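The other protein chains are all here in position, but one chain of the complex has been omitted.
Here is chain A:
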Amino acid sequence: MEHIRTTKVEQVKLLDRFSTSNKSLTGTLYLTATHLLFIDSHQKETWILHHHIASVEKLALTTSGCPLVIQCKNFRIVHFIVPRERDCHDIYNSLLQLSKQAKYEDLYAFSYNPKQNDSERLQGWQLIDLAEEYKRMGVPNSHWELSDANREYKICETYPRELYVPWTASKPIIVGSSKFRSKGRFPVLSYYHQDKKAAICRCSQPLSGFSARCMEDEHLLQAISKANPVNRYMYVVDTRPKLNAMANRAAGKGYENEDNYSSIRFQFVGIENIHVMRSSLQKLLEVNGTKGLSVSDFYSGLESSGWLRHIKAIMDAAIFLAKAIMVENASVLVHCSDGWDRTSQVCSLGSLLLDSYYRTIKGFMVLIEKDWISFGHKFSERCGHLDGDPKEVSPVFTQFLECVWHLTEQFPQAFEFNEAFLLQIHEHIHSCQFGNFLGNCQKEREELKLKEKTYSLWPFILEDQKKYLNPLYSSKSHRFIVLEPNTVSFNFKFWRNMYHQFDRTLHPRQSVFNIIMNMNEQNKQLEKDIKDLESKIKQRKNKQTDDILTKELLHSVHPESPTLKTSLCFKEQTLLPVNDSLRTIEGSSPADNRYSEYAEEFSKSEPAVVSLEYGVARMTC
């Protein structure tokens, strides 16, 4: 690679991020075309994907060398000290180049080769089929139909080709409405609740300015409300704070005037925009990165970052949707400005509250494919896949995952998947290793020929499904069991396993979750063993009676039978090993081997002083 000048540097120190005593590991740093790799003296490997690097910083030279600080999008922060400044400079420059690609074609996904043939790859892409998903929801039906208006992306470039609309909405109405909506994103179906016959629809803001109106748009909204045979009133939820929406009016955009639409109830829910969210996360990370952080600073930082306030706002909005449908049997139309950030958050989370299918592993993938990928959440811009406008980067999808995590905390048995699943998905929205999250809309993805040139993430996750299963999941629950989360502020907690995923010293040292997960696996194996043993015993008993009979008949010693031989070969099978290290100690994600070294550390007779420096080691008077 032309960007790599130095491929290997020895005697590099990796500092412990939270240690106040500058504890460090010494090892060798390698730079490959895709990864930065550090191997310490215990042969422990730390792999950092170039695409995960959010920023690289070269600090002022110190006596021990040149510090290099790398912040990753998965919230890993590493602090190296490179002995020679020139090496540090080389690596710094290489990483700057490698972490910010100008073209999609240079992203990892285009070179990643998991040794699958073309048909396997294609099958992988076909794993999630949105047409199937709409069928599962119960559309098309007598009220909703598939529209071919956007088949060629002519009406809206950022929408998928296949859209569901009320059957009374004719093409001219759709075209008219799309002209009255930002980026042409006219109201379409996001989720259909078969039981209530109510729908969640989504769109972008209307170009209403101070007084403009559009007959076709009014028609379309009426068609949506009429598609609900039970409640003719529908809610229009503007997910923005009222002030923001009003400011948009001056730019010829804005929100629906209740007087112009015959049967709507309009509602603001006040979720902040991408820029507020970006700086909120930044503040949160700044506070949490402080060495020797006090409790007081932690909580005031958490408060002033506003992060949990934003999470709660998104959750409250989703609950509003779920309630409108369940309690009032009303359809809901959701929008924000462009209808691809907050709208995606609220529609997907609302559907997840309503429909237990989305709480399964497969269902959750479908949900992401539908409300995020197909409806044009700008993953590449929001995640900064390419060297682009930093103002477009925002943790919108991370917030969605966090909301889901909060739900899993309140309803530990309602989800088929576990926290590791959410973390793994988060890892891959940034990794650019798979094609799913590349690009900003379906049209762009087709142009990039992602299905031919890259692989889909989902089959790889399904293959590893075991790691992502929630052992406490109770699948008995009915499809339409609605989650009603409690959103009193004290229910929202800091998600340590996300934002400190790699700071193992901050994690519980033993994970109940992993133990139960292993035990669940073990139970399955034991059940099998019991069946095996029982059939063997039965065989044996039958044989004994047979033997006696034959003996009596033949008066001779029966030759060794083949069945007997095999059963003699059956040795005392050791019980499925309960991994001791897993039992005694754990981090959070079983998916990642980085936790296993931790176990080793602990199973030594003397545990390493893992966290003491955090507050203790200084023995000053």
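The working rule: a contact is a pair of C-beta atoms (placed from the backbone, for glycine too) under 8 Å apart; a residue touches a chain by one contact, two chains touch by 3 or more; residues count from 1.
Note that in this section contacts and distances are computed from a predicted model.
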### Summary
From the options "Myotubularin-related protein 9", "AP-3 complex subunit mu-2 isoform X1", "A-type voltage-gated potassium channel KCND1" or "Septin", the chain left out of the display has the UniProt protein name "Myotubularin-related protein 9"
### Query
Pick from A:Ile128, A:Ala149, A:Leu448 or A:Leu506: which residue touches the chain that isn't shown?
A:Leu506
### Message
I'm checking contacts with the chain that's been left out. Which of A:Glu57, A:Glu85 or A:Glu527 qualifies?
### Response
A:Glu527
### Query
Where the complex has a chain not shown, which of A:Glu303, A:Asp387, A:Glu446 or A:Asp464 is the residue touching it?
A:Glu303
### Summary
In the full complex, chain A touches the hidden chain through residues 18, 288, 293-300, 302-303, 306, 308-309, 312, 410-414, 471-472, 474, 486, 488-494, 496, 500, 505-512, 515-516, 519-520, 522-523, 526-527, 529-530, 533-534, 536-537, 540-541, 543-544, 547, 557-558, 560, 564, 567-568, 570, 572-573, 575, 583-584, 602, 605-607, 609-612, 614-617, 619-621
